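These notes concern the structure reproduced below.
A single protein chain has been omitted; all remaining protein chains appear in their positions.
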Amino acid sequence: MSNERTILVCAKETPDTYSDLSFSGGDVQFSNPRPVLNAYDASALEEALVLSEAHGFRVHVVMIGPERAAETLRKALAMGADEATLLTGAPEGADSAVIATILSSFVQQFGPDAVIMGRQSQDTDVGLAGTMLAEHLGWPWTTNAIGIRVEENMFWVKRQGDSAQESISSPMPCLITCSNNLNDPRIPTLKGIMASKKKPMHIMGIDQLPGGESLISTPPSTVVDSLTPMPARSKGQVVEGDLETLVDALVKGLAAIPETGVDA
Amino acid sequence: MRVCAVIPCFQQELRSSALEVLTKSYSLAMSLGEQSSGAQSSGEQSSGEKAQVEAWLIGPEAETHQAKAAQYGASILRLMNLEVDADQGGVKVSLGRRWVDAIDEIMTQSTSELNSEGDASDSTLLLFDNTELTKDILGACGARLGAPVIADVVDLSWDGKQCIAQRPTYASKVMSKVITSGSVCLCSIRAGLFEPEEHPVDATTHHYSAPTTDALGQVLQALVAPEGDTVDLTEAPIIVGVGRGISDETGKELVAKLAELIQGEIAISRAHFESGMYSHTLLVGQSGKVVAPRLYLALGISGSIQHVAGMSESHTIIAINKDPDAPIFEIADVGIVGDLYQILPALNQALESKKDE
Partner (left out) sequence: MFNIHDPYLFEDELSEDDRMIMEAAREYCQANLEPRALRGNQDEHFDPDIPKEMADMGLLGASISEAYGGGGASQTAYGLIAREVERVDSGYRSFMSVQSSLVMVPIEKFGTEDQKKQYLPKLASAELIGCFGLTEPDHGSDPSSMVTRAVPTDGGWILNGAKTWITNSPIADIAIVWAKVKEEDKDVIRGFIVETAWKGVSTPHIKDKMSLRASETGELVFQDVFVPETHIFPEIRGLKGPFTCLNSARYGIAWGTVGAAEFCYERSRTYVGERKQFGHPLAANQLPQTKLANMLTDITTMQMLAWRLGQLRDAGKDDPAMISLAKRHNVGKALDIARVARDMHGGNGVTGDYRVIHHVINLESVNTYEGTYDIHGLILGREITGIQAFVPKG
C-alpha cells in the first residue's frame, strides 16, 4: 500500500457554463443552479483512471472549495477515484497564483508520483495554475495533453502544440495538464455512486497545511473588478430560397471581403 | 518603465501575432509618455515617465527578426538563441522549461544592466501572444518571476503601476475586467484583435546567451507535423470552418476546392476531432485555437457554445447550415439555409467562372 504509486488529480468545481447565462446586478447566474466538475479536470480524471486500470496507480483527487463542493468531489469518487481531499477556507477571490501556492503545499506534503489536471477551467479559461504549480514544485510539466501513456517508469505525453504534436517523456514525479479532447470522461454509474459513499473523503482546512497561515492570508495579486455581458454579435441576414438565390448571396458575401480575392 | 514584447523566433517569417504584440506594446508605451529614442519627436511635450519598447527576440532566428521588430516600434532589442529540442518538417520546438529559463535570464541580466547604467526602471510589463507555446510557459514564468499574470486579454491599459485588462470568460459570453499591480506584470493577448502598425525606430541591440537548462529528465522525443504546409490558423485572414455537416470524402473535396478558391485555411469543429478526416491541429474552439480572422466561413457547423467561444471575434461570419434554427445563425452576418452538398458544387462553379472571366 505504502509503495503504491499515486496520481493526484487537481480538480475544480465550476458553474455549469454550458447552461443559460443571465446577469443580475453585475453578477452572473446560470440556469443550472448546481456547480459541475470542470470538464477539463474530468478529462484529467478519466485519463488517470485509465492509467490506473493499466498500471495500478492509486488515484487521489484534491479540490479547493467550500464544504458544499464535497458533492462535486464525490462525483470524482463515483467515477472511480480511490480517495479525495477537499481543501476548505481558500481566501476570497483566490486567483491562479493563490491556488497554485495552496496546491503546492498540499502536493509537497502528499508526495504523489504525478499530478494530472485540466489545462484550464471551463468558467474562467485562465489556464495558469498548472504550470505555476509545476514551477513551485520544481517538476517537469507538459501542457495540453491529447494522449498519455506510461512506459519504463516515464510518462509519455503527446501534447498539441501550435503547429505540430509534440511527444514528450518525463520521469516521475511530473505534472501534466489535459485538453478536454483527450477522451470522453465516463459518466458515474449507479454502482459507482453507491460505492463512493464508502470511499475516504477528507475535508481539511487550508490553514492545516504546511505554511497554512500565510496561505489563507496572502491576498490575490489579480482581482476581477467587474463582469459585464459580452456585447452580442447582432444577427445578420438569413437567406432561404432556391439554389441560385443562396449561391448569389454567398458570392456577394465573399466578394465583400477583399482577402478572398473574389470580385464583386 | 519597460514594455517588453516577448517574441518567439523559430521561423523565417515572424507571426502576425508577434507584430500585434509589438504594436500593442508600442501603443501602451506611447500612452505612457514620450517614446524614448529613435523616432522623431513630434515636438509635443509629455510629462510622463519615459517608456521603452523592448522586443525580446528568443530563438534560432532571433537575428533574422531584428529589423522587423525595430520597424514595429521596438527601440531596444534583446536577442537570445535557444536550444531547439526537436526540428521536423520545418517545425522547431524547445521545451517550455528552456523558455522560462530564457525569460528569467533576460529579465535578470537586463535589469542589472539598467541598474548599472543608473537607468533603473521601476516597472516592467511583459507582453506575450496567446499561442500554445505561451500557454505552456506563462504560468511558470509568473511563478518564476514572482509576478502577477493575466492571460488571454483582448484589451489592456497600463500606467506603470496598475494593469487593467479585459478578458473574455464563461465561454466568451462575459467580459471580465481584471486588475493587477506589481513591478513586473505578465499579459498574453489574444490574436487577431490589434491591427499591426509600423513605427520605425532606430534600435539598440543586446545579446544574451541562453542559460543552461536542467530539463529535469524531460525529453522531447518527436514531433508529428501535419502534412503539407504548416498551417497557423491564428494567422489566417480567411478560415473555412468544417463541422458535422461535412461527413465524407466528397464533402471534404468540395471544401478543399472552396478553400483554394477563396484563399482560406481549413479549420474544424470538435465534430471532426475524432473523425480522422482532418488534422487535430485544425481544431477551433474553447478547447482548441481561438481565432479572429477577417472571414470565418462556417460550413455545417451548428454553433455550440464551445466552438463559438473560439471564433466569435471573427470580423465577418458567413454560415451555411441546413437547420434554420442552428445557433450559428444567431451570430452570423450572413446565414445561408441549405444543403452543403448542393450549395458547394454550385458555389465552386460560380467562383471558378468568375475567375475565368
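In this document, chain identifiers A and B correspond to the written order of the chains, with residue numbering beginning at 1 in each.
Note that contacts are C-beta pairs under 8 Å (C-beta built on N, C-alpha and C of every residue); 3 or more make two chains touch, one makes a residue touch a chain.
Being a predicted model, the structure only gives us computed values, none of them experimental.
Novice: Touch as defined at the start, partner being the missing chain; which of A:Lys75, A:His136 or A:Lys158 qualifies?
Specialist: A:Lys75
Novice: In the complete assembly, which of A:Pro112, A:Gly127 or A:Pro188 touches the absent chain?
Specialist: A:Pro188
Novice: Residue-wise, where is subunit A in contact with the chain that is not depicted?
Specialist: The missing chain touches subunit A at positions 24, 29, 31, 33-34, 71, 74-75, 78, 187-194, 196-197.
Everything below uses one rule, namely that only the chains that are shown with their structure count from here on.
Novice: Can you compute the centre-to-centre distance for subunit A and subunit B, using the mean CA position of each chain? Integer Å is fine.
Specialist: Each chain's C-alpha centroid was found; their separation is 22 Å.
Novice: Subunit B touches which residues of subunit A in the complex?
Specialist: Residue positions touching the partner: 15, 17-18, 21, 28, 40, 96-97, 100, 119, 122-136, 138-144, 146, 156, 158-171, 174, 179-181, 221-230, 232-233, 235-240, 243-244, 246-247, 249-251, 253-254, 256-257, 259-263.
Novice: Help me check something: in the complex, which residues belonging to subunit B touch subunit A?
Specialist: 86, 88-89, 91, 93, 95-97, 100, 131-133, 135-140, 142-144, 148-152, 164, 168-182, 215-226, 230-232, 237-238, 261-264, 270, 273, 280-281, 283, 286-288, 294-295, 297, 305-306, 309, 312, 316-318, 320, 324, 329-338, 342-343, 346-347, 350-351, 354, 357
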